[in-house]
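One protein chain omitted, others in place.
Chains: A and B, in written order; residue numbering restarts at 1 for each.
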Amino acid sequence: MSDTVSITCTVNGEPVAADVPASTTLADFIREACGLTGTKIACGHAVCGACTIHLDGVPVASCSAYAFEADGSEIRTVEGLEDADGELDPVQAAFADLSAFQCGYCTSGMIMLARALLDRDPNPSGETIRKWLSSNICRCTGYEMIVEAVARAAEAANPGTMR
Amino acid sequence: MNESARLEVVGRPARRKDAREKVRGKAGYTTDISLPGMLHAKALRSAIAHARLVGIDASAARELPGVHAVLTGDGIGDDIAPTYGYFIKDQPIVALDKVRYEGDTVAAVAAETEAIADAALRLIKVEYEELPPVASIEDALSDGAAELFEEAPMGIVPAYGTGASAELRPRPNVCYRFNYETGSPDVFETCDHVFEDTFHFSRMQHFHLEPFAAVAQWLDGDRIEVSTSCQNPFALRKELGRVFKLPENSISVRVPFVGGGYGSKNNCKAEPIAILLARMTGRPVRFALTHDENFLTNTQHAAVLKLKTGVMNDGTLVARDSEIFLDSGAYSDASPLVAEKAGYRIPGPYRYRHIRTSCDCVMTNTAPAGPFRGFGGTQTSWACESQMDMIADRLGMDPLEFRMKNLIDLGEPFVPGESGMDSDLRAGLELVAREIGYHDRKKNPVPNRGVGLALGFKDGGGVNKPAQARIKVSTFGDIFLHCGTVEIGQGAHSALSAVVAEILGAPAGRVRYMPINTDHTPYDQGTNASSAISVMGQAVERAARSLRAQVLDFAADRLGAEPQDLDLEDWHIRKGNEALPLAPMIMGHFGGTGWEFTADGFHKAETDHSAPLETQCVFWELGWGAADIEVDPDTGLITVHKLVVSGDAGQAINPLVCRGQDEGAAIMGLGQALFEEMVYDGTRLMNGDAFAYRVPMAQDLPAEFVSITQEQGHGPGPFGAKGMGEGGMLPVAPAIANALFDATGVRVAALPLSPPRVKAALAKNS
Partner (left out) sequence: MSPLDQSPNMLPPVRQLPPFRLFRPTTTAEAVGILGSEETPPICYAGGTDLCLSVHEGRSVPSLLTLNTLDGLRGAEVRNGTLAIGALATFDELSTHDQVTAIPGLAEALGAIANVRIRFRATIGGNVVARRTAYEVPILLAALDARLVFESSVGRRELAATDIWTAGDLDRSLLTEIEIPLTEGLALDYDRTLRPWMTQAAAGGGTERVAVGTRFLRPALLSGDPGDSAETRFSGLPGEFNDVLLTRDYVSGTGAALLTRQRARLAKG
């Protein structure tokens, strides 16, 4: 039993060690302790997915998880997608090229969700893309262009194999 | 010169300027701001809809360690004007003598952390004396209803032109009434038929993901610096100046990226409390509402619309008399402006000999309603376009033919004194009709399946919106664009930058849109009414053309040439076959130190008393829509097989961005049509959080969803552009209701078209 927890984890591949109150949400840990504000908080209770990150590869609403769960884990956020040279991940590139964003507040979460999908299924059908994207809310775009961007990202990574 | 033939930047599906920042999580929003020593604010709200405030005891909260200030109404002194509003100053910063809705702000705390602020709120004791609640428009207008305001708050009626007028508080619980009339009502006598129908419109929440948020601090004790998630920084500055009794040069409003607004983020929201608490504590204060509190801060207007329409046997429209009641909630917010627009737009884009409308803002003990994408036009398009189909049916006419017969022609004024229609309305309607298969719909009828059309309509660009822009170009051709249009998702920064790049012959990447700070940014009345391209675009265009002329004049002088023989290309002067770099020319002339070219541009639609709203409409925003639906008669569930929407961009500055605007708006309209609604049980909101309130998700997309950006080329903006962003929402609900009628012969005149409502209507009919 304790009210402070020690966390050792990696964030976007970098080792991080910190002592935080047990009540710290994963989102606050990422935004405040790690200073990575690309992860957005909107609804604050697991509904909208603006705060989606990967916890050991699983897309998780970080507003509704606690930092203590990350102990011994790998955290990946939107800031960890581009490579060392600043080259965008295919999902990011497709969102940029196809304007699959407007205000941008849902975008980090949408991109992380889409990345998690493509990590599991590099060639998703249109239906699978829609099903996955139905986890997160975008109030601006009407979704169609986001669905197209995810299909484009899959296509870019696996030319010619789109279902 | 045929400009569009040689456009280099404008018209291309390029990456937006904010793309790299936004896809990498690097775009900065107000909620991301953290200042040294910053405190966090939280507000206590009333759980009672209507009550007199007897007393507040905040002493225990003040003593909690980590609490720096507690703001209550009795702590607001004479040095502050304690209420704000647009036309009517009726909304207190925190409750003064009464609370008027469940969620009304009673007190606010600034503390070291949000958790401490939360704990402090629990220690505040409030004593209320309950008053009878007023839950709905019907309640508010009934005899003996309790009054939200026993006395009329301070307010103004702006100047109106021919045929339009307004009054403050024409009756109890109505804060504003807008009237418009043209032509003689006697023509009703000549009509073959007069049809009277009533429509009900439901209420949505904007559901922007970034909540209302502001970070405020006082500099030297007498200057305010506030960063805020806001659509109209200059109007906000003016209001803050009035509230805090400060000159406008002592208030600096900064607006980073805004995480969605759809109308809600106009005027005072989180700012006054953040600023007051910052003054009380001498520390920077962050006041970010939670997403749930958005539901309690601003909403769309529910409405009742009564239409009386006179028509001839051959389908010629003659007269329309409308009475509209908007549920304004507890405070006026932008209701008078929405009333003005709803009252003005209710005839739709059709020709009449007589129009009379009145639109009342009805006060109820529910959350304040304000601007919402469509700005009254969604309500009026719902009623008008539903009634068009109803009348066509009663006359035995085809709804498309009935509309075609009455639509205003290209160039024809909407009403006397107005600007001409700047889109070919029939062409757009025929386009969506074809796309949905309207003409073939009776060939292989499927039971319970039908097709419907609608034409959403609003005047765009806003009334009395002066816009100024400034462009600077450095010695080396780096371009600075200063203007006040907020990047709220609509892509305005990219579009306006593209206009500058196009005119200056520069690659789009050379233009930087400078951060918005009212201390330096040229004046703009606000990012609303789809005005970025149509109004600010004209100011930017003028600034760019003036700058271009300066540069060419300068080069002509240096080269001993005539400016018209020169051209500007990527900061080189093109003279015949030569391309001469400008930088050395500038350095040479200014003694090696450098120089900046600067130019200003301004635009405002001229004041014109013959125009009903005192200026002619800048452009007309249309949304053509068509739906192919099927209803399950056993459950009342509507499935939209295909949805078609189309807007007219005039000239698309970036076709991807135009498409995004129409699609985003259309899906919002789809939610409104089918399920999305703030559900009240009396004055209590039953679904005021993201889980309980259902917005459209990707799974709700129709099997086929087609958006078509027309580029008819008649817009007032740069290169013939028109505004976009709202039009796509307007036709969706009526198109679906019309399709439902086509499918079943049953008319549903209330929203949303939820299964229980649709099934009840079907049952009533059989």
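We adopt the following convention: contacts are C-beta pairs under 8 Å (C-beta built on N, C-alpha and C of every residue); 3 or more make two chains touch, one makes a residue touch a chain.
Predicted, not measured: the structure shown is a model, and the values here were computed from it.
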**OP:** Specify the residue from the set B:296, B:555 or B:568 that touches the hidden chain.
**Re:** B:296
Original post:
Taking the entire complex into account, which one of B:7, B:47 or B:60 touches the absent chain?
Top reply: B:47
Subject >> Residue among B:18, B:102 or B:271 touching the omitted chain >> reply: B:102
Original post:
Which subunit B residues touch the hidden chain?
Top reply: 42-48, 51, 102-103, 106, 113-116, 118-119, 121-122, 124, 126, 128, 289-293, 295-296, 634-637, 675, 679, 681, 684-686, 688-689, 691-692, 694, 697, 754-756, 759-760, 763
**OP:** Mind listing the subunit A residues that contact the chain we can't see here?
**Re:** 1-3, 5, 21-23, 25, 28, 41, 44-46, 49, 52, 58-61, 63-66, 68-69, 113, 117, 131-132, 134-136
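Methods note: only the chains that are shown with their structure count from here on.
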Original post:
What part of subunit B is in contact with subunit A in the complex they form?
Top reply: 13, 15-16, 18-29, 31-32, 115, 206-211, 257-260, 262, 290-292, 488-491, 654, 656-657, 659-660, 663-668, 689-691, 695-699, 701, 705, 707
Subject >> Residues on subunit A engaged by subunit B in the complex (per definition of touch) >> reply: 23, 36-45, 47-48, 50, 77-79, 81-82, 88, 92-93, 95-99, 101-108, 111, 130-131, 133-134, 137, 139-147
